[in-house]
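See structure below.
The complex is shown incomplete by one protein chain, all other protein chains being positioned as in the whole.
The first chain written gets the first letter, and so on, giving A and B; residue counts start at 1 in each chain.
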Amino acid sequence: MKRLLASTAVMLALALPAAAQDYTPDPNAKPGGTITITYKDDVATLDPAIGYDWQNWSMIKSIFDGLMDYVPGTTQLRPGLAESYEISEDGLTYTFKLRPGVKFHNGREMVAEDLKYSLDRVTLPATQSPGAGFFGSIKGFDAMADGSATTLEGVTVVDPSTVRIELSRPDATFLHVMALNFASVVPKEAVEAAGADFGKQPVGTGAFKLGEWTLGQRLVFEKNADYWRAGVPYLDSIVFEVGQEPIVALLRLQNGEVDVPGDGIPPAKFTEVMADPAQAERVVEGGQLHTGYITMNVTQPPFDNLQVRQAVNMAINKQRITQIINGRAIPATQPLPPSMPGYTEGYEGYPHDVEKAKALLSEAGFADGFETELYVMNTDPNPRIAQAIQQDLSQIGIKASIQSLAQANVIEAGGNGSAPMIWSGGMAWIADFPDPSNFYGPILGCAGAADGGWNWSKFCDEALDAKATEADSLADPARAEERLKLWSDVYTGVMEKAPWVPVFNEQRYTMKSARMGGDDSLYVDPVSIPVNYDYVFVTE
Amino acid sequence: MPAYLLRRLFQSALILLGVSLVTFILLYVLPADPVRQIAGRSATPQVVENIRRQLGLDQPFLVQYGRYLWGLLQGDFGRSYLQKTDVATLIAARLPATLQLMGGAILCELVLGLTMGIVAALRRGRALDQGLMIVSFVAVSAPQFVVSLLLLYVFAVKLGWFPIGGYGTLSHLVLPAVTLGILGSGWYSRMMRSSMIDVLRQDYIRTARAKGLTRGRVILRHALPNAILPIVAMIGIDIGIFMGGIVVVESVFGWPGIGQLAWQAIQRIDIPIIMGVTMVSACAIVLGNLLADLVTPFIDPRIKLK
Partner (left out) sequence: MTDATAAERPIRAKGALRRLAERPLALFGLFLILLVVGGAVLAPLVAPFDPSEQHFDGLTIEGAPLPPGGVFLLGTDLLGRDLLSRILWGARTSLIIGVAANGLALVIGTLVGLTAGYFRGWIGAVLMRFTDLMMAFPALLLAICLAAIFQPSLWIVAMVIAFVNWVQTARVIFTETSALSEREFIAAERTLGAGTGRILFRHILPHLLPTIIVWGTLGISTTVLLEATLSYLGVGVQPPTPSWGNIIFENQTYFQSAPWLVFIPGAAILLLALAFNLVGDALRDVLDPTQRGRD
């Protein structure tokens, strides 16, 4: 029996996504031009193994490439530096064939050794990569993490253009992981030459290369003329100006000095912009893989009581909270955002029902309510939202005092389980990759509930965890639908246990200058936020 | 004089040592874990521990502080936890902007403050004098963040005379420098006024007047220089006041100086940056005070160095 299985376990070759599924470039697109993008916060680093801020995420995507990539403007995977790949039938071995003739910005050709080096580097403790954990399914990861190995056992260079990656467990998200910035291919010699400053002197294979960088002020990206994807990028250069208040950025956009304000339209200006048809026309709205939620620590009374958590879910007036942020979000019913595969259409969640919430509370033995604390990050609008939540809670007798603290302090209180309730705003979950599993493990699963983890509810349901593991072992693309159904069940299961109040899903509103061209979907790209720099162009 | 200087320098070094120790203790007991910030949200406990070990944050306090101090003595401020860049590089890149802002602020407070003080002294007891002194009180009572927003609203948004924040040209500098200078101008105008009144009482001024020199000439040639000098020596002390102000002013105006750097680092517990900015500020304050003390005797012979 065993032998029979072994003999039939032939490699399962997968057809590459058909060309029709890929992005069709705009026929009117023409090369040339420079655009200006602004950000408030400084760019910390462009090292793909380190960068994990929302403003450097898309910058790194433009400088580096990984084996996998996404069709612009969508959440659909397409091959990147890999020309093709094969997955073994047991889902444990991935063989990637590299695209020939791809050159780093320093002129050297990329080879399979570079991929191995890059994966070793990101998982090596000395690199201090915040993304190391994503590679946990690669064989030999544990030995890397505990320092007993300096190279990943599961990554083998077969020949200069072929790499075989073996996993220690089936992982349906593995191709998404290979599309993460953390899996970008970096040239060893450039990394070693720059030492710890690689993040300030990045060298990749991407559509743009770093031109100049004036710390704290501006960065200039220049077009990579040798880019391996034909025809792109269109732009000659991109100027990023940092330290610009969103409100200043918007006024400068109205003056024609800025093309895209990276932090979006500031709340105070939103109504004004949307009321002016000429400006509103240049606003692109799109979904975002984001959910803002309130966590309740299920290990502490009174939130160890399911009825109390359900009562809180019913007490929150999500409509009012979205009004406070100028309606730039949609009330949420479940952990997953609507644009995420696996979202349960038609699931209503908990209605806003103060009477029923009160009834639940008294059933739970808290007819007179109780006192608790609500932690929140101290940047606008989060303290305001927390006060709205506070008022909603007071309607059912819960007296929540607000602890408005720096981000790091809230994360600490959440991680060590000392915070009974946390409003996640400012630290809320934005998906790393467009797959439902990304919303589970670290923030709702048992693994994240450990001391210091991001599962601030400390919610750990073995049955749901088992189901999640089962879903992620369905690596066969043919069973994708079945897998999504499993995930949908996991999240409705979570909602029954109510460790969170999912409050809203932020909508993205990106504004562009009149001369910006390219499909609207590029401006609300779910992966390259705020803009897919490689495919946009200027029309003038 | 050299002995005095040596003693003062030694004292200053001790003070800086104390500042570094106190700041290090404060950051050590902070109820937030810098490693969590670096490791990010998806990190496994093992990744977190690895990073902690890499940074030496698993070591006892004294070892950590000792290492920091040893680096500091060699001019090494350490590396930013989140940017992975040399803190000295980060500070050096932003220091010119802060110095420019301070320079502008000093100019502004001197011009505004001295003018107000001189005019008030010459019109002593009259309505103008009283009006100016009220203005000086308002100046020292105005919260800097309100002044920044007010100037921004009136001169940038409504009148459009200056850009709404940003950095680069002289017109970018005006509003933040004025904001920062207003507080000092209040103090200077009051000091200038009493200093001027003192000088005008002196015998040599009376003599000059008696010799038949015009009033304007006496004031310009004799009174002003003598009245201004003791006040200029105070600039060194301003630096401490500015260091507090830049956090607010730089963040309102989007000025790319070390105040913003510090504020962003505080939000995310990037300890090497917080330490670095604190040390640089403390150095500036200590040096400023030292300079003020050293310069004063040259200007005012009545004061002797002890």
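Following the convention adopted for this analysis, contacts are C-beta pairs under 8 Å (C-beta built on N, C-alpha and C of every residue); 3 or more make two chains touch, one makes a residue touch a chain.
None of the values given here were measured: they were computed from a predicted structure.
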Given A:29, A:330 or A:402, the one touching the chain that is not displayed: A:402
Among A:34, A:378 or A:473, the residue in touch with the chain that has been omitted: A:378
Hidden partner chain, touching residue among A:84, A:237 or A:387: A:387
Residue of B:57, B:72, B:142 or B:292 in touch with the missing chain, whole complex considered: B:142
Which residue of B:72, B:197 or B:213 touches the chain not shown here: B:197
Touch residues of chain B, complete complex, unshown partner: 11, 14-16, 18-19, 22-23, 26-27, 29-32, 124, 130, 134, 137-138, 140-146, 149-150, 152-153, 157, 194, 197, 240, 243-245, 247-248, 262-263, 266, 274, 277-278, 281-282, 285-286, 289
Hidden partner chain, residues of chain A it touches: 247, 266-272, 323-327, 378-381, 383-384, 386-388, 390-391, 401-406, 409
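Basically, only the chains that are shown with their structure count from here on.
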Chain A and chain B: spacing of chain centres that average the CA atoms, whole Å: 41
Of chain A, residues touching chain B in the complex: 40-42, 44-45, 47, 50, 52, 125-126, 128-134, 136, 145-147, 196-197, 199-200, 214-217, 242-245, 247-248, 251, 379, 406-409, 411-413, 415, 427, 429, 432, 441-443, 447, 450-454
Contacting residues of chain B [partner chain A, same complex]: 30-34, 36-48, 50-51, 53-55, 79-80, 82-86, 89-90, 93-94, 97, 164-167, 254-256, 260-261, 264, 266-269
